[in-house]
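Here the complex is missing one protein chain, while the rest keep their positions.
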Amino acid sequence: MNARRFARHTLFWPTMTLGLLLLVCELFSPSFLGIAWQDGHFYGNLVDILNRAAPLMIVSMGMTLVIAVRGLDISVGAVVAITATVAALMIGGSFSADGDATSRFPLWLAIITALGVAAACGVWNGLLVVKAGMQPIVATLILMVAGRGIAQLLTGGQIITVYYAPFYTLGNGFLLGIPVALWIAAALWGLLQLAVSRSALGLFIRAIGGNPEAARVAGVRSSAITLCVYTFCGLAAGVAGLIISSNVKSADANNAGQLLELDAILAVTLGGTALTGGRFTLAGTVIGALIIQTLTSMIYSLGVPPEVNLVVKAALVFAVMLLQSPEFRALVLRALRSSRTGNA
Amino acid sequence: MNDTAIVLRARDISRAFPGVQALAGVELTLRAGEVHALMGQNGAGKSTLIKVLTGVYASDTGSIELLGQPVAPRSPLHAQELGISAVHQESHLLPNLSVAENICAGRYPHRPWLRGGGIDWRETNKRARELLAGLGIDLDVTQLAGGLPAALQQLATVARAVATDARVLILDEPTSSLDADEVKALFTLIRRLRDKGVAILFVTHFLDQVYEICDRITVLRNGRFVGEYACGKLDARGLIAAMVGRELVNAERPATHAAAGTGETPAVLAARNIARRGQLKPMDIELRAGEVLGLAGLLGSGRTELARLLFALDQRDSGEIFVDGKPARLEQPADALRLGLGFCPEDRKESGIVAELSVRENIALALQARMGLGSFLKPAAQRALAEKLVAALGVKTASIETPIAQLSGGNQQKAIIARWLATHPRVLILDEPTRGIDIAAKQELMNELLELANGGTAVLFISAEIEEVVRLSDRIMVLRDRAKAGELPRGADEDAVFSMIAGNS
Partner (left out) sequence: MNRRLLPLGVTMLLFVGMAAFGAIRYDGFLSPQVFLNLLIDNAFLCVVAVGMTFVILSGGIDLSVGAVIALGTMISAALLEAGWNPYAAMAVVLLFGALFGAAQGLLIQRFALAPFIVTLAGMFLARGCCYLISTESIPINDATYTAIAQARIPVGFDASLTVGALIAIAVVLAGMRIAHATEFGRTVYAIGGGESSARLMGLPVSSTKIGVYLLSGFCAALGGVVMTFYMLSGYSLHAVGLELDAIAAVVIGGTLLAGGVGYVAGTLFGVLILGIIQTLIAFDGTLSSWWTRIVVGALLLLFCLLQRLFEGRTRRTA
């Protein structure tokens, strides 16, 4: 039956959830979904959600591939902090004599260096997993704990403000009316989607995640591919770090990226990728990130105290987890069937 | 004999899984003091039936009666409480616990309440030692079970099952890792239990073992009950006929295979002094194009280790590998693949199939791996490739998009071979390709290997069944205690192999 096949599609539940959330927003706060054109760009709650969700989307895409090869990277928050710190230090926070801010190093150099450091963090994680054979959660726990400490050491625990205006475009600028951050996220998604569907990368990742030993026997270069996946995850975290620090015009080593890894893993799971590895869906992850961001915006716009955010996130996670669980669905079906026969 | 008390009677047992009816209307009657064999090809439903009896699955229909009382085991724990004890085919010991713990887990002896009430470890170790002694084994029960060789692990699982006062004991392929002496010890134990009145259900692929120890046979085919026979009244041919549904003539080796070239042609793959500390002593091996080299030896003689070293799945500590006479760099399986080697591993579930991928993707995997990330085997090309090989090898599957996990063991094995055939290998190494496969599929497989050799591929064939090795090989290399014992030419019979394994004494 077409309806059942549609329902069983992996993107069905995430999309339904997102749609439901947006509907609730619209119901409680009419014209929530309205989009206007203002100050030379699109303007409205939807635009806001998309813009704020962009860093999470980017990190989550990196996380999706790592989870697909049976790994995990809980250091992405620390990498965000490190990247923001490196960029801010290289750009510098100072005004020149005539009130115009200058950059200590050329902007492009600062960005490249920061991204290079982020990628290096990914390589570090990957080497621990692949060469030292450590479990991913432990290997990335090390950077998660130590990395933030390193960032704090570099900044002396202070928040570094960036005054160099061109840097702001990453997080606050618009291109053709659409936020730059969203362009970056979309471009990354497009590239990644091409890479996994128009090349063997998708098959290799699914094989490694499905059965690492069998993939190795079949001649797949598991070590190299896994290393690349972790490197990309670090790089993605770096990109997100630049966007985040650009957005707030500063680098806060203490708080930047706090709890980001948890939100990223949540986004991946909400989107339908299993934590056990193997099959994955990038589209699902993007929707998952949007769900999380919509939730935050919804709570804010409903006038509900922000403290409720966590409880609602928790309830949502439980709901989606249960719905995705075959055991739970079987239980519900059985209950419905027996109540129907009971009434008959 | 009909008066013997019926201990367990299962009637009209059925079990369906998504897409497949594993059991339908199956009957089983176990009597006290009898050893009852459960026979059937792969996919016949034997393991599923056992899982129903032990509470892992529930039967969709029918009933089970234990000593006249209807029972419905809810879990392995519940089944044990009811008096049904089992050694499952895939049950492994817990590697992080000691041998004694593995044997006594769930039934630890406790210290008296006044002295703390905790687990009495000394008593636990003593009990484990006694149970193992009943199987003729003497070892340090405090060592971790993970360090034991496969045979001892299997016997320890039997010791555990026997420890309960079970009325019904189920043994699913308990001898697959055992040598002749160990099998003898196991059978002595089984006979002792039988004489005590236990009803024993015995599943095995080895026909000679069935006739040695069993009193009755129940045959399943395609999930259905074919019949129950007394051992004395059904000969081997009749048994096979019941299992496969047709008379299977003992296939002769096809004479079409051209004799392999003399030693003049350079070996396609050669290894000199290849060794790995603790696993294989230094030895030489040569594989020639168009030749089937059989590797024979007992369990633990190093056959699998040699195969893994040749394919670079494990790192060798010494020795050189030559391809076409030139030294080759072989550090990881990807290198081996590039050089034209292929490898079908012993444990296809663990190292062969990627369960959630489709048949098509599994078949295309090695070829794509060799092509690397640079070039892409488009889905249409993958489909064409898979369809062709599935047809050629007779892989029974609903479609090439079916997840490979849903295929039976034999068909999975064929799919793995198809994977390597897709790469047109110059050398194909197969480690126990016929294990756990029904007779008809075995025959097809061996014919396929011969065709491969005819086409110029060098085949390295490893099997525990010496008879197969003798039938298939142009040359036989014999291993003993992780070292090379010698080589035998074509025409050698099983006795010659056995003598070489035993050593000239």
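To keep things simple, chains are lettered A and B as they appear, and every chain counts its residues starting from 1.
To be clear about the criterion, a residue touches a chain if its C-beta (ideal position, glycine included) is under 8 Å from a C-beta of that chain, and two chains touch if they have at least 3 such contacts.
If you're wondering where the values come from, they're calculated on a predicted model, not measured in any experiment.
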item: Residue touching the undisplayed chain, where the options are A:G157, A:G177 or A:G190; value: A:G157
item: Contacting the left-out chain in the complete assembly, out of A:N45, A:N211 or A:T269; value: A:T269
item: Contact residue for the chain not shown (choose from A:S31, A:S197, A:S325 or A:S339); value: A:S325
item: From B:G25, B:G106, B:G325 or B:P379, residue that would touch the chain that is not displayed; value: B:G106
item: Touch criterion as defined above, residue of A:L23, A:A314 or A:L336 at the omitted chain; value: A:A314
item: Hidden partner chain, residues of chain A it touches; value: 128, 132-135, 137-139, 141-150, 152-153, 156-157, 262, 265-266, 269, 275-276, 305, 307-315, 317-318, 321-322, 325-328
item: Absent chain, residues of chain B that touch it; value: 54, 56, 75-77, 79-80, 86, 88, 91-97, 101-102, 105-106, 108, 116, 118-119, 142, 144, 146-147, 160, 277-278
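FYI, only the chains that are shown with their structure count from here on.
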item: Separation of chain A from chain B, taking each centre as the mean of its C-alpha atoms, in whole Å; value: 45
item: Complex contact set, residues of chain B against chain A; value: 311, 313, 332-334, 336-338, 343, 345, 350-357, 361, 364-366, 368-373, 376-377, 419
item: Residues of chain A defined as touching chain B within the complex; value: 198-201, 203-204, 206-207, 210-211, 213-221, 223, 278-279
